[in-house]
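Missing here: one protein chain of the complex. Every other protein chain is in place.
Now for subunit A:
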Amino acid sequence: MSDVRHPGLNLGTTDSPVHDAAEETVFGFWVLMMSDLALFAVLFATYAAMSVHGIAGGPAPVEIFDLKSTLWQTLALLASSFTFGMAALALKYDDDRRALSLWLGATFVLGALFLGLEARDWARMVTEHGATPQVSGFLSIFYLLTGTHFVHVAAGLLWMLVMAAQLAIFGLDGAVKLRLMRLAIYWHLLDVVWVAIFSFVFLSGLAP
C-alpha cells in the first residue's frame, strides 16, 4: 500500500483507508485546479498583451511597481508554503494534533501578512500614482490578475478557518485529512501562481 496514488503528499501506510479514498478525491481536486490554472493562464496571456499595448498614456509598470514590497510578499508566501509543508508532515506522521494546528496557524498568519502587504501596495499605487484600474487597460488587467490571486488566497484563509473548526469538532478523522490534503494542494498552487506573477509581472516589468 505504499504506492503513490496521486501527485503530492500520499498517506501511504500511515492511514491506508484514507490513502485509498484519496486516490479519487485528491485526483478530482487536481483536475479542478487544472481548470483554475487555465484561468490564470488566460489572465497571464491577456496581461502579456495589455501591459505593452494598454498603457494609453497612464503610468507604466516601471513607474508604479515596488520591488522591495513585492519581494516581502513573495517571501511571506513562500514561507507559508514551507509551514504548510510542515503541517502536512505533522498530518501524516504525528498523532499529536498540536503540531498540526501550530503549523496551520503559522501558515494562516503568513497568508494574512501577504494579503496585508499586497493591499498596502495597491493603496500606495493608488494614492501616490493615481494608478486605479480605471486609468488604463494595463492597470485593469494588472488589478484583475493580482486581484484574482488575492481573492484565491483570501478564500484559502477562510478555508483554513473552516478546517480549524472541523479539527476542533471532529478531530483528525478521514474526512478532515482529505480536506487538509486538498487545501495543501490549493495553497501550494497559489504559491506557484504567485511565483509566476512575481517573475512575469514584477521582475520583467521592472527589467530595463
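Keep in mind that, in the parts below, contacts are C-beta pairs under 8 Å (C-beta built on N, C-alpha and C of every residue); 3 or more make two chains touch, one makes a residue touch a chain; residues count from 1.
Note that in this section contacts and distances are computed from a predicted model.
Look at the chain that isn't drawn here: its UniProt entry, checked against "Pyruvate ferredoxin oxidoreductase alpha subunit", "Hydrolase TatD", "Nitrite/sulfite reductase" or "Heme/copper-type cytochrome/quinol oxidase, subunit 1", names it "Heme/copper-type cytochrome/quinol oxidase, subunit 1". Check A:9, A:110, A:141 or A:167 against the missing chain and you find that the one touching it is A:141. Touch with the hidden chain on the side of subunit A covers residues 23-24, 27-28, 31-32, 34-36, 38-39, 41-43, 46, 49-50, 53-56, 58, 133-138, 140-141, 144, 162, 165-166, 169-170, 175, 179.
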